[in-house]
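The structure appears right after this line, and notes come after that.
Of the protein chains in this complex, all but one are displayed in their positions.
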Amino acid sequence: MSQSRSESRVIELRDVVQRFHARGTPSGFLTAVHETSMTLSTDPPRIVSLVGQSGSGKSTIARIILGLQKPTSGTVTYNGKDIFSLSKEEYDDYRRNVQPVFQDPYAIFNPVYRVDRVLRTAIKKFGLAKSDSDAHDLMVESLRAVRLEPDQVLGRYPHQLSGGQRQRIMLARVHMLRPAFIIADEPVSMLDAQVRKHFLDILLDFQKAYGMTTLFITHDLSTVYYVGGDVMVITKGRIVEQGPVAEVMHNPKHPYTKLLLASVPQPDPDQRWTDRIDLEAVEREEAGPDVPAGEQSPTLPV
Amino acid sequence: MRETGRTSSTGSGESSPLLEISNLCVRYRTTHDDVAAVDGVDLTVRRGEIIGIAGESGSGKTTLAVALLRLLRPPGYIADGTIMFRPKDGQPVDLLSLDERRLRALRWRNISYLPQGSMNSLNPVMRVADQFRDVVLEHGNGRGRERAKDVDAMIPRLLRQVGLDAGVARMYPHELSGGMKQRVLMAMSIALEPDLVVADEPTTALDVTIQRVILQSLADLRDQFGVTLMVISHDMGVHAQLVDRVAVMYEGKIVEVGDVRQVFKRPQHPYTRSLIESIPRIGEAPWRDAEQGSEERSQVR
Partner (left out) sequence: MAGQLSPVVRIWRILGGPLIVRIVRVIGSNWKLASGMALLLALIALALLSPVISRLVGKGQDPVAIAAYQKWLVPSPEHWLGTDQYGRDLFAMVVGALGVSLEVGAIAGVISTVVGVIMAFVAGYKGGLIDSALSTFTDMVLVVPSFPLLIALSAYTKNVGIVEVGLMLAAFSWPFAARTIRSQVLSLRARPYVELAKVSKLRDIEIIVYELLPNMLPYIGVGFASSALGAIFALVGLEVIGLGPGETIDLGKIIYSSIGTGAMTLGAWPMFVAPIVLLTLLFAALNLINIGLEEIYNPRLRGVAGA
């Protein structure tokens, strides 16, 4: 089942605003995303990073693009059509071509079922195979593509696998579906360093081999640099700077970007910070005390 | 265990180590067998140094801290080992054999703890100043009971120490951001001038911009108060920027310990090597190598 990439696909956000009801705020609501517009295209396939801190609105944007959250105003279109009013065929196409990778490998599986189910459901719902044996072959092929041994993984329950294995099963699912767009929301934040690098390498492979465009959402600037491509810097619901990674990270223009870059602790003891950071500038930028659910910074379980 | 690199003197006159962990074994009871979370750990902590405990999830680093502070709860239990602690104003003691009463005397006064996600351990119905008073009056015995007034004089000074405005004392925790709460706790942890402060993942779950402030404040704690710091973190950047020595943990054991520069530049143990190698650095990336290296790029299908 090959996907033709001769036609390019486009996701476009136009002046999207997202407000949530919030008791205790003066206006009665919290604006997670202010008039935001962006275009994601598969021509050429690329990695676009959306980097921001907790409460910046980046996860909200991901959920809006995935159709899980309806924006307060503004439009989200897939190939020109509003994703909240698609015909059945258009909806099937949209769902087939816009797929997520979520952050928490522990919560992404329903603990009641074996991990196979996630793959089988995708096969069944998207009609990827005509028989049980074809389905099995497809699963084995995709698991191997993400460097997982099928017999170490198939038939197991989620709690029997590590976080890295679980996250790679999600990638195997993406591999099976070959969507045009991968919306990856903090996909490596809860993974160990070595597994993280491995995972990012696989994402880069997918871009080259299958022409997928990935929206890579993260708070970690170092991983943004690693994957390359383009980057958008978001804070408090507004995108303040965007451009190619090398350009933005070596020549930041917006004060927030500069602050971000100055705060990343470089893993080199010979390059310690020699100056003291401006506390006031930091406190101005910090997320306020009430941050909507889903926007919290990720923590690594110990 | 041979240490990596030469040891650096930290200027304190004391020659005896502050903390000596010997053969610490912590296990968790499960429905099958017992699992070793900390498997025979030896570690010496010198007075006035900042020592980092590095490792991934499951390495046992948080369990090490929790066991050290005797805060371990079932199904975890301490199977073996001793931890000699030499406070500046008292007899050396084995932390693992103390009873609850004497442990309480040590907590906050000689050893402070900043647990993971500690900004959530502030009492939500008490103002910051009240919580300070609570801690100081409760644990400050032995030096003649500090009076409430003395504490009140201490609070603004401590808050300024961590870069907070004195007005924060009148606020409730929900009015403060995560970074501010973390700094309030840091101020509380040094209120009684302890010998040792154990900080578990002090920067995790905080914005990266505020992380730098926290790291700066932690360094100040040592530079200005002479406090010995044990910093536990999976983030190697934190260790690179803050600590004097770092101990790398893997599967319950310390696989390497030494001067932080040596461990980063010339890691001896294979695990440490692969850990250091897999840290992404700004300036290094596969696409850069491809750009600068070969002319060929893979074709997009």
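For reference, chains read A and B in written order, and residue numbers begin at 1 within each chain.
The rule is simple: a contact is a pair of C-beta atoms (placed from the backbone, for glycine too) under 8 Å apart; a residue touches a chain by one contact, two chains touch by 3 or more.
All values derive from a computational prediction rather than experimental measurement.
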Which residue of A:L50, A:I108 or A:L204 touches the chain not shown here: A:I108
Candidates B:T30, B:S97 or B:Q292 - the one touching the absent chain: B:T30
Chain not shown, touching residues in chain A: 63, 66-68, 92, 95, 98-100, 102-104, 107-114, 118, 121-122, 124-126, 129-132, 293
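Assume only the chains that are shown with their structure count from here on.
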Centre-of-Cα separation between chain B and chain A, whole angstrom: 31
Of chain B, residues touching chain A in the complex: 56-58, 61-63, 116-117, 163, 174-180, 201, 204-213, 215-216, 234-238, 240-241, 260-261, 264-265, 274-276, 278-288, 298, 300-301
Contact footprint of chain B on chain A as seen in their complex: 5, 44-45, 53-54, 163, 192-194, 196-197, 201, 204, 208-211, 219-223, 225-228, 246, 249, 259-270, 272-273, 276-277, 279, 282-283, 285-289, 296-302
